[in-house]
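Sharing a structure here in structure tokens format.
One protein chain is absent from this view; the other protein chains keep their places.
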Amino acid sequence: MADPVLRVSGLKVNFYTYDGVVKALDGVSLDVAPHETLGLVGETGCGKSVTVNSLVKLIPIPPGRIESGRALLHWPVPCPHCRGKGCGTCGGSGKLDTCEACNGRGTCSACRGHGRFRDGKSCARCAGVGKCYACDATGKRHVDLLALSPRELREVRGSAMSMIFQEAMSALNPVLKIGEQVGESFYYHQREALCRATIARLEKEIERARGAATGAVRIVSLRLYLTLYRWMLNKTESRLLQFLRKVPVVRRYHRWIEKEMEQRSLEALRKVRIPAPEEVLKAYPHELSGGMTQRVVIAIALAGNPKVLVADEPTTALDVTIQSQILRLMQDLKAELGAAIIFITHDLAVIAQIADRVAVMYAGTIAETAPVREIFKRPLHPYTRGLIGAIPRPHQDLVRLSEIPGNVPNLVNPPGGCRFHPRCKFAKAEVCASEKPLLFDVGNGHLVACHMYDQNAPLWTDEDRQPRVEVVAR
Amino acid sequence: MMGEEPMFRVEDLKVHFPILGGILKRPIAWVHAVDGVSFTIRPGETLGIVGESGCGKTTVGRALLQLVKSTGGSIWFAPPADGTPSAPVNLSKIPRRKLRRLRRSIQIIFQDPTSSLDPRQLVKAIVAEPMRIHGLTGLRCTKCGSVVPIHLERPGIACPRCGATTEAVPFKGAQLEARVIELLDRVGLNPEHLFRYPHEFSGGQKQRIAITRALSLRPAFLVLDEPTSSLDVSVQAQILNLLKDLQREYRLTYLFISHNLAVVRYMANRIAVMYLGKFIEVAGKGELFDDPLHPYTRGLLETIPVPDPERRRELALMKGEVPSPVSPPFGCRFHPRCPVAMPHCGWEGRDLQKVLEDAIHEASPDSPLSGAVAEMQADGRTLRIRIGPDPERSRAALDAFLAEGRAVGTPIYQAIEETSQQGDEFVISFRETREPELKEVKPGHAVACYLYE
Amino acid sequence: MNLHVYVIRRILLLVPVILGVTLLIFGVLQLLSPLQRAAAFVQNPQDLRPENIERTIEKYHLNDPPWVQYQTWMSGILSGNLGVDRFEHSIAAALISRAPTTIELAVYSSIVIVLGGIWQGTVAARRKDRLPDHATRVLAISGWSLPTFWLGLLLLTFFYGGLGILGPGTVSIEVGEYTRSSAFTRYTGLYTIDGILNGDLFVTWDALEHLVLPVFTLSFVSWAIITRIMRSSMIEALGRDYVKFARAKGVPERVVVRRHARRNALIPVATVSGFVVAGLLNGVVITETVFARPGIGDYAAVAALNLDIAATLGFTLVNAFLLVITNLVVDVLYAYIDPRIRLG
Partner (left out) sequence: MKQNPLSVVGLAIILMFIGIAIAAPVLAPLPAVCGPDVGIVCDPNDPYIIPGYGYQRDPLPPSPEHPFGTTPGEPARLDIYYGIIWGTRNAFRVGIVVVGSALLIGIALGLLAGFRGGFLDEVIMRIVDIMLAFPALILAIAFVAAFGASLQNLMIAVAAVWWPSYVRLVRGDVLAAREQGYVEAARAIGASDFRIMGRHILPNVIYPIIILSSMDIGAVVLVIAALSFLGLGVAPNYADWGGLVNLTRNYIVGQVGGDSLAYWYTYVYPGLFIFLFVLGWNLLGDAFRDILDPKVRR
């Protein structure tokens, strides 16, 4: 697999509630390749949402706390020297994309990649591996999402990584017009571009005003605006400007950039195939249908053209006919803008249709990850097998669905070892109850966290390991 | 089974809800939740109702128990007095106390187990309450005193233990608790759950409790209203299997309501597809899935995602969204979204209004169409257009637009009956149509669509 | 339903309420025998002689059948005449002449209450379960539990009695003299405003000095309510999906709070502010009594003390109307903030 755009490793999250410590995530590791759609499946409370939300610190903290883990996101920054125009420093690309820690070498800067120093002491920086700790040996510029400052985090949110939620209707602010809500995302991520565009428009405006006889006053005001926007271009977060926006007459200057925002919002809405976008911009959320709101939310999420788009159960609340429309839309958009998508759902049917790779989660751990065809053909983890066996098929008459006995465990005191073992028919008390299984690579991109596939623990017969999906078809 | 007397015969069932509004909060409009539905349910079968949210499927289920008062039509129910169905009664007419007694044999499982269980009642109380209300009696052996298990109970059956005669005893104290435990055990819960509150259980377990409560009355008929849509896949499998087993053991009759075609296919023998308060297709499940007739049914089957990456395909699209049930479309209610709609499917003013609005939106500002329409006002089959400032030009533009449409052969334009001009008002009226009614086109396969008339 | 239908509906609903209000008050009156009511009009006990009583009863038609009395009474009210008090002065006139003082007090207090409450509530919500939250909580609850009159007395005795500053009354004696002189025109009757209008800022300053303690006393009690509502609704709003989504969009926290959360959080606050006003009217009576401010509250207290029923009820009626109107305004405001009500 190509260098991942996002590599989550050992993510551990707890919630300190009054009923005890909920061990929501217990060392979750994920890779997301560029342009791929990763399907994240699991039942309620398995931690799918917590995983992605904690990446951009959207879990409530407190009670939540991210105990450990890293999330390396490949994130080139605009070249500071040329402001993205392209220059020597960035080799004309306008972006800086080499790891600062290792200057693109990919080796640990402390031990030069030897893993240990001359005196034989192993390198603490890279835990003796020799890989660059900052970019995970890719040499590209990566940031650890979990270590970002609030300010950086804000920049990442919505631009590098943006989200779609299940309840589109409640994701939109009921008292703000759609236009205001779409415009925002441009305002906070592309202010520079907006300013440039506005300035250009203003200059044109001034030219035109020159022509007109009565333009004198107008020119003055336009000039004022022009200076203001030049200012904004340099220091985006200017308190003065924020103040000016409250001053009655001067406030007008802001309309120009708002016009610019409106333009882009319209494009954004068109992109998600919303009919009559002009009306929609003026509407309030409750005036739109479920399908429409979900489209709006998608438009907002794509506004900052993200590298990773997280879709958290985007179609669960919708009817089949609308669901298919949205899924189709997402397929098309993905082709257009080539972002990687993390698609969270509990519906394996949807996964089968939209995902390239699938990661199955159970009780805060990754049970199995594999390419989508692979996982449906050769589900290895007992849980995955049960899950696939339990789906009713629309194009097949089943005599009986296979069941997974028991219930999802309470994560305040989860079962030790493999969290699935109390419900697992293959469980061998000795290992499963005591040791937490790691992800074993069983080849062709198929990883499974189950002792059954640990070559060093031959307690299971090959017959056990045979991927059987108990679907009794007639 | 076929010949048998139906347990339910529902004729032209209507349920309309008022929308209150205006200054005095009087009904200003009606939601046609269920708008003339007829069907029968035979003993022992499972009728599935499938449809999108807001199509009225839930309301049908509630109307069978008269939890919502039906606005029109009749619900004939043949209460099986000790196994053999007796004379049918019309549930929508009988007095409330009688109805309350009849509810013994008609029960319902709701979608959301969390809200359907009283948070302040213990499981024991929840399960026992129905038996208390109806003062149920159980059969006890005259010799060994053991209570006959629920699924064996027949009047005058011999004691399964010692073969002695049995007598009817009202459930109280120990007897009652014994029966509750027996029931809980049957659905896979155990006695230690007796004295817990609902919130201590998982969704699946709560649904099991709800099922127990319904079973405790030994009903003949169960309405299953999306019983698993709030549950996870693995739990759903457990519940669905449980329901199937129970049906076999207690010879239950089900009405299974769901939006999930796959689940309905798994549970039902016959399936009714519902759209905007109407049944549009009713067929045995094999029939329905192998040879769907109604365009909507076809559309559904093509749009549902299949849990199999091998059969991965570009998802088909059904255009538009479900219209509001307050003023459902004329003629066939599906016609605005129908891919194979025909001129006589019931086109009306607002359809054209929408088309025109979109067209005007797309049209470039300098095209004649853009200024042609000052105002549109659709009522029923006619669309009144106040044409723009420049009458000739506007009129010409509109005519051209309509003509173009006809030429292409789009049904809506062909449905236009006549166009007339009164002053600056341009009136377009569509041809009269009736609604297609549900007709058997094949044995056991009825569909409401003009394609098959 | 759109805004004006909504408003009309609200107004129509007022009619029965207002009618009921008058009926209730009138009913209270009727519970007393004509004799008792007549007694209320006799200045001093020595005059409680039968013929006096008779005369009074005649004079005020206390023997007419109730509906007739109600009719005359109502027509009086509708023409702005609330009858006369014990000393045969027009109640309406008395209330009007005293209104400015009360308005000054009430308006400034409500400003403090609402703004302070919203701000404090927001802070508490954002720092939930941390020091500011707990501090707010303690402050609010103690404010809630303080007897208004006691707080007033303590402040008064400490500042005025002890330090000799911030005395009772509306303005200090000499300023009072000046304002009554021809050099000073009473445009509005509100000292703070008139001072500015006359260009005599020292009057405004003096009036403000006398307002500090009463306003503090009055607001400290009601402020707690707004704070509490604001806190809980703000906490709710901050937990909503749209706030989460706004954050996910990369909107700065400051903006998330101001623009997304607060505006929604204000909706319930608008609804309770009506009740807060009621609280104010209660407090006004006490505060004015304690700080010897000659407002309508003080008037009512005195009237009640010497059992002047007519005056007390007149005052009550006015208050009821005030409150009803406020609630109407609040409802409309509410519909204005929340588009779902406006258009939904």
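Letters A, B and C name the chains as they come in the text, with residue numbers starting at 1 for each one.
Everything that follows uses one rule, which is that a contact is a pair of C-beta atoms (placed from the backbone, for glycine too) under 8 Å apart; a residue touches a chain by one contact, two chains touch by 3 or more.
As the structure is a computational prediction, the values presented were derived from the model and not from experiment.
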Checklist entry - Of the listed residues B:Ile108, B:Ile304 or B:Leu398, which contacts the missing chain in the full complex? => result B:Ile108
Item to check | Option touching the unshown chain, where C:Val21, C:Ile118 or C:Ala335 are the choices | outcome: C:Val21
Next on the checklist: Among B:Arg120, B:His199 or B:Arg313, which one touches the chain that has been omitted from the display?
Outcome noted: B:Arg120
Next on the checklist: Touching the absent chain: which residues on chain B qualify?
Outcome noted: 65, 67, 100-101, 103-104, 107-108, 110, 112, 114-121, 129-130, 133-134, 210, 213-214, 217
Checklist entry - Can you name the residues of chain C that touch the chain not displayed here? => result 13, 16-18, 20-21, 24-25, 28-29, 31-32, 134, 137-138, 141-142, 144-150, 153-154, 156-158, 160-162, 164, 168, 231-233, 235-236, 278-279, 281-282, 285-286, 289-290, 292, 300-301, 303-305, 307-309, 312-313, 315-316, 319-320, 323-324, 327
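By definition in this document, only the chains that are shown with their structure count from here on.
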Next on the checklist: Using the touch rule stated at the top, which two chains are linked by the largest number of C-beta contacts?
Outcome noted: A-B
Checklist outcome for this item: Between chain A and chain B, the Cα-mean centres are separated in Å by 38
Checklist entry - Quick one: chain A and chain C, Cα centre-to-centre, how many Å? => result 53
Checklist outcome for this item: Check: chain B positions touching at least 2 other chains come out as none
Checklist entry - Inside the complex, what are the residues of chain A that reach chain B? => result 43-44, 275-276, 289-291, 319-325, 327-328, 331, 346-354, 372-373, 376, 386-395, 397-398, 400-404, 407-408
Checklist outcome for this item: Note: in the complex, chain A contacts chain C through residues 56, 58, 60, 62, 150, 154-159, 162-163, 165, 167, 170-176, 184-185, 188-189, 284, 286-287, 297, 300-301, 303-304
Checklist entry - Which chain B residues qualify as touching chain A in the complex? => result 52-53, 202-205, 232-238, 240-241, 244, 259-263, 265-266, 285-286, 289, 299-301, 303-312, 314-318, 321-322, 357-358, 361
